[in-house]
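Sharing a structure here in structure tokens format.
Heads up, one of the protein chains got dropped from this complex, but the rest are sitting where they should.
Let's turn to chain A:
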Amino acid sequence: MHNKTIADLAKGLRSGEFSSLELTLAFINRIKQYSQLNCYITVTEELAVQAARAADDRLAAGNANLLTGIPIAQKDIFCTEGVKTSCGSRILDNFIAPYSATTVEKFTKSGAVMLGKLNMDEFAMGSSNETSYYGAVKNPWDMTAVPGGSSGGSAAAVAARLTAGATGTDTGGSIRQPAALCGVTGLKPTYGRVSRYGMIAYASSLDQGGPMARSAEDAAIMLQTMAGFDEKDSTSVDLPVPDYKQGLDNRIEGLKIGLPKEFFSEGLNSAVASTIETAVDEYRKLGAQITEISMPNLKLAIPAYYVIAPAECSANLSRFDGVRYGYRCQNPADLTDLYTRSRGEAFGREVKRRILIGTYALSAGYYDAYYIKAQKVRRLISEDFKNALTKVDVIMGPVTPTTAFGIGEKIGNPIEMYLSDFYTIAINLAGVPAMSIPAGFVNGKPVGLQIIGNYFAEDRLLNIAHQYQQVTDWHLQIPKGFE
């Protein structure tokens, strides 16, 4: 039953094929069996069993929805009341969240069963899951390769069937890139679509939570629960939430797809490029029209991002001070020593780099040259998307320049790691929604196709992804050894 999609599991729960408790225990057993993947930071077995029993009662009483009784797992960035919420950092290793994120509450209300908290790059800063205090996650398709990041635990757990679905967050590609490298379906919604309340902040104007699952249909089911206005998040957008499942079967004849020429230039591995071209051909067969477009400012997305995101992170992470919660150094000499040593001892190197560069970019004398300049570049990049999306319905391209790279291969060269996020970062700067769906394999490792849409067009993206998944079976492939 662990190979079934959420949509099929919901049917099985209703037909009496299995109970939520049986399903939950089956996943808990798999989590233990495949613990070497290092997907989970915390397994909440007791809570899961309780929730599964309650879900079975709800199913029997007939007041269940599609997620009731379905085992899911939360990225360890979402505060979960009474459960350790580490954000992949030593500074929160002892942090038991005193309240729950809106996303967690919504899943709880829907009756979903939380299996545990998933591994991630420290404070979501990383593209390989190697910056986690809890160690790297392994890619189930190749145990020597990274799963991507920062939602690496989420992607690997979905791919290895250690959960039916998972939450992720995406600040510069952190849902889509690991989804691509692990061969799962991931959706970064429009900024403001999913509440950020209780989602530990990295870069507040870019962060967005979203679903990671085995199919577009499952992502639609999860997003239905996650999306919506939340008065606790001042940047949450007050717009009605459509029925995401309803439009999945719409035909896509006449769909206009734009391929930015900047996405298909140097730096893109040729085997990945031809996999993407084959996927685009599949859309042509489904009746889509393909045109080449140009987005000239995309090339400046990485420099602008590495000013804006660190600047926001340097402010956001100032709350970790060793005073109110989290790690505190031993025997502080004075208050400054308490702050600087608590932070210095408990933050990892990548987090420190970003705090430092962000502090520099915001400091007197450099603010205009870096921060304001980056915000102007951000405007131009965002205009590129707005212009392109008046000519085409969606933009397609790769998610990553290569398939999953080796553990340890890039961690010593931060700039090279940053540059590998070229295809995903601009989307966050603009705030538009985008998906990664499995589109094939190169040397046994998955390749993701990126589909980028207009603001609040998640329903359209899910429809387009679902139509592809009706005529292909890349999303149904199971990594060897995890059947």
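Operating definition for what follows: a contact is a pair of C-beta atoms (placed from the backbone, for glycine too) under 8 Å apart; a residue touches a chain by one contact, two chains touch by 3 or more; residues count from 1.
Keep this in mind: contacts and distances are computed from a predicted model.
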Chain not displayed: protein name in its UniProt record ("Ectoine/hydroxyectoine ABC transporter ATP-binding protein EhuA", "Aspartyl/glutamyl-tRNA(Asn/Gln) amidotransferase subunit C", "Peptidoglycan glycosyltransferase MrdB" or "Branched-chain amino acid transport system permease protein"): "Aspartyl/glutamyl-tRNA(Asn/Gln) amidotransferase subunit C"
Candidate in contact with the missing chain, chosen from A:Asn65, A:Ser382, A:Thr402 or A:Gln477: A:Ser382
Which of A:Val194, A:Ile221, A:Val272 or A:Ile357 contacts the chain that the document leaves out: A:Ile357
Residue in contact with the excluded chain [from A:Met1, A:Val241 or A:Leu300]: A:Leu300
Sole contact to the chain not displayed, among A:Gly88, A:Gly192, A:Gly209 or A:Gly258: A:Gly192
Chain A residues touching the omitted chain (full complex): 94-96, 98-99, 190-192, 205, 231, 234-235, 237, 297, 299-300, 302-304, 306-307, 314, 318, 321-328, 332-341, 343-345, 347, 352-353, 355-357, 359-361, 363, 370, 372-380, 382, 414-415, 418, 429-431
